[in-house]
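Complex shown without one protein chain; remaining protein chains in place.
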Amino acid sequence: MKYLPLIWRNLGRNPLRSLLTAAAIALAIALVCILRTMPAGLDAVLASAAANTRISTHNEAGIVYSMPYAYLAKVRAVPGVVSAISWNWFGGAIDVTKGTEFPNFAVDPDGFAEVYADWGLDPKAFEDFRKYRDAALVGHTTLEKYRWKVGDVVTLQSTVFPVSLSFRIVGSIPTSTPSFYFQREYLAQALSAAGVPFDTTGMIWSRIDDPDRVAPVMRQIDEMFHNSEAITSTETEVSFVGNFFSGLRQLVTIIQIVAALVTLCIVFIAANTASMSIRERVGEIAILKAIGFRKQTIFSTLLAEAGLLALVAGIAGAATAWVLTKMLQHYASGGGPQLGPLTAFVVSNVILVQAIFIAFFIGILSGWVPALGASRRSVAQTLREVF
Amino acid sequence: MALPLSYSWRSLLARGSRTAFTVAVIALVVIATTLFWSLIGSLRRTLVSSGSPRNLVVMRKGATNDGSSQLSLDAYQAIRFFEGIAKDSEGNPLVSPELVVQPFFHTTSGARENVLVRGVDPVALLVHDEVKVREGRMIHPSSGEAVVGRVVAMRYQGASLGSLLRFGNADWRVVGILDSGGSSFESEVWVDPRELANNAKRPLPYSGFRIRVAPGADMDALARRIDDDPRWALEATREVDYYQQLTSSTRTLYIIVAGLAVLAGIGAMFGATNNMYAAVQARTSEIGTLRALGFSRAAILTAFLAESVMTAAFAFAIGAAISWLLAIAISAAMGGIGFASQTFTTNVVVLRVAPQDLLMPLALSLLIGIFGGLAPAAAAARLRPVDALRKA
Partner (left out) sequence: MIDLVNVSRLYHRGADEIHALERVSLHVERQRFVALMGPSGSGKSTLLNVLAGLDRPNSGEVTVAGQRLNEMSEDQLAEFRAHTVGFVFQFFNLIPVLSALENVELPLLLTRLGKSERRQRAETALRVVGLSDRADHRPRELSGGEQQRVAIARSIVTDAELIVADEPTGDLDAKNAEEILSLLQTLRRDFGKTVVIVTHDPRAEKWVDEVIHLDKGVLLEKRPGGAARGAAGAAG
């Protein structure tokens, strides 16, 4: 556009002011981005869970209520169940005083690869997991957090069982799960040596062959155990995860309120600058109109000025958000049970692009009224007042 | 001589709309920061107010919380007669054996949350003396009854007084409501421990016990004796320390929120600086006149700095008031806010802005005022009277 040089120069009229405004908007945008990554982290976990045919079976009363381990064989026999394994919460901690810092479970290695085929895990890792009694598969975020590598040996002390076990890491799970899995038999042997009985399980995860068969299979499983000692509740993985993190929904609402407040802030900052800089140029604008520039042209160039400044600020803010979330991932992620996936701090491209658009839109919005007012001022009146 | 404060104050009022913009920006930052800060503060207050300084928590060694510990009956029988333990009027030791289970509950809006259900004997009310039965009565043993904490009654289906509360695949009649002055016990449900053990198929009826230490007794000595007893692997902690430790996971949250507050604060500061520069520019001739009259550079600097700080302070007042109201509105709309604790149970926190929550936002506002106004105030002070008058 041929007016672009004029618009750009006008921003350079008071470089300090333009810089301060852009910096303020950039920081606010960065803030909005970071805030939005929090619920996005939760949505991402839910989205990945929704995409598969895994279902969970647990005691209807709660996960801390166990089911007989014998249930696993019965679930495996249900038509439609391709493969099923069980989970037992180990509650292992690296440092007992700090407690459990990531979820860890004793699981059945046979069938594990089929149930979690969607992980994209190296088949050799699954093989090693079955082969070695003390093998462990660990989520990559946990590995990165503790700087563990495949091949390392780590020891976890259980906070629920009176045992401490050493594991050999054989695989890194590429998905966002922070969990740590090892063989059930390994735990069973240790407990047997300690004289503790072990014939229950906390959860059973099954893969169903056909998405359309999921609902009937879930019903069948629950009916099977309806009159047994432990009544079960079977649900899809996405439902389970959603329920698990349902408590976070309220926190997310507060986060969204805060993000909205910050966005409003941006409007005020941008509007203030726009009105200040336009007000100073009343005389000049009158001259432009005198020369023959039409209202619409004046209006759009003033508006473009506000929009351009906000756009540049938005880009800077998005870049800042990207850098900051990288830092947050490193230092603050895995914020414990309080926050769960909210602290994954994965800033997606969608969030960044949306932020830039929001900034531009806000620039236009905030410049609208001052630009309109300036474009409509009567030239003769202005000349009378100013001169 | 110094310029009177009224000069700064009147100058702010004269440029009403410009001042209003800055006030709006800073106030919004204050509200955002206060909401987050008081959210964490409310959670901390809930946890910190839990526990009595005269109590010990005894759990299996290595268990970090109630929910992951198991205790043998003979350990309980032996330890309750140790020296230094308080006794009731009949000479019975004030030791409360407890079982903790975390079943699913359903909120009135249909969400599923883990709730801490504690199996207790009547002595629990004596050991946890901050807990009072506010309405109704305490449970009778072996009667399928439950008493619920105040926020539990509000939050979950079937938890109100007189209702049938369903958890653990069984129905429990709610016979009383507990009040504990806002501590985490109000997020709990108390039932008979044997019924609970049966329901959850726990081999041992207890997961730990709480001891009331006799007045004047050496608490640490008693704790050490329990720790060192070779017969059982037990660990005794001061109850206040136990709950204090549960707040340690809020540290991450504090860091994140503090970081975000700093970001927001810097942004608001830039906005404030912009405004102050504009003010200085607009009043160049005025400043020249003041300097010509004999007011020193320091006087000008102070006057402009005062304007900036006043704006920020005013914005803080507005922001704090709005936050306080907003917190009440949010609490009313959302009920309590559930926080998952390390026991993976839900601590229901009522969002309130307490005076101590406002300290950080106040400091932030003042910093914005001071640093935001510093450079422009210095620029104003640097103006030579001659230049300033000529520009007019």
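Letters are used for the chains, namely A and B, taken in the order the chains are written, and counting of residues starts over at 1 for each.
Assume a residue touches a chain if its C-beta (ideal position, glycine included) is under 8 Å from a C-beta of that chain, and two chains touch if they have at least 3 such contacts.
These figures come from a predicted structure and were not determined experimentally.
A.B. asks: Going by the touch rule at the top, give the shown chains the omitted chain contacts.
C.D. replies: A
A.B. asks: Just to verify: which one of A:Leu16, A:Ala215, A:Ala290 or A:Val323 makes contact with the chain not shown?
C.D. replies: In the full complex, the listed residue that touches the missing chain is A:Ala290.
A.B. asks: Of the residues in chain A, which ones touch the absent chain?
C.D. replies: 2-3, 5-6, 9-10, 12-13, 283-284, 286-295, 378-381, 383-384, 386-387
The rule we apply is simple: only the chains that are shown with their structure count from here on.
A.B. asks: Using the average of all C-alpha atoms in each chain as its centre, how far is it in Å between chain A and chain B?
C.D. replies: About 25 Å separates the centre of chain A from that of chain B.
A.B. asks: Using the touch definition up top, name the residues of chain A that touch chain B in the complex.
C.D. replies: Spelled out, the residues of chain A in touch with chain B are 16-17, 20-21, 23-28, 30-31, 34-35, 59-66, 91, 93, 96-97, 99-100, 157-160, 162, 231, 243, 246-251, 253-254, 257-258, 261-262, 264-265, 268-269, 271-273, 275-276, 324, 328, 331-332, 335-340, 343.
A.B. asks: For a test of understanding, state which residues of chain B touch chain A in their complex under the given definition.
C.D. replies: 17-18, 21-22, 24-25, 28-29, 31-32, 35-36, 39, 60, 62-65, 67-68, 101-104, 111-114, 167-169, 199-201, 233, 249-250, 252-253, 255-256, 259-260, 263-264, 266-268, 270-271, 273-275, 277-278, 330, 334, 337-342, 344, 346, 351
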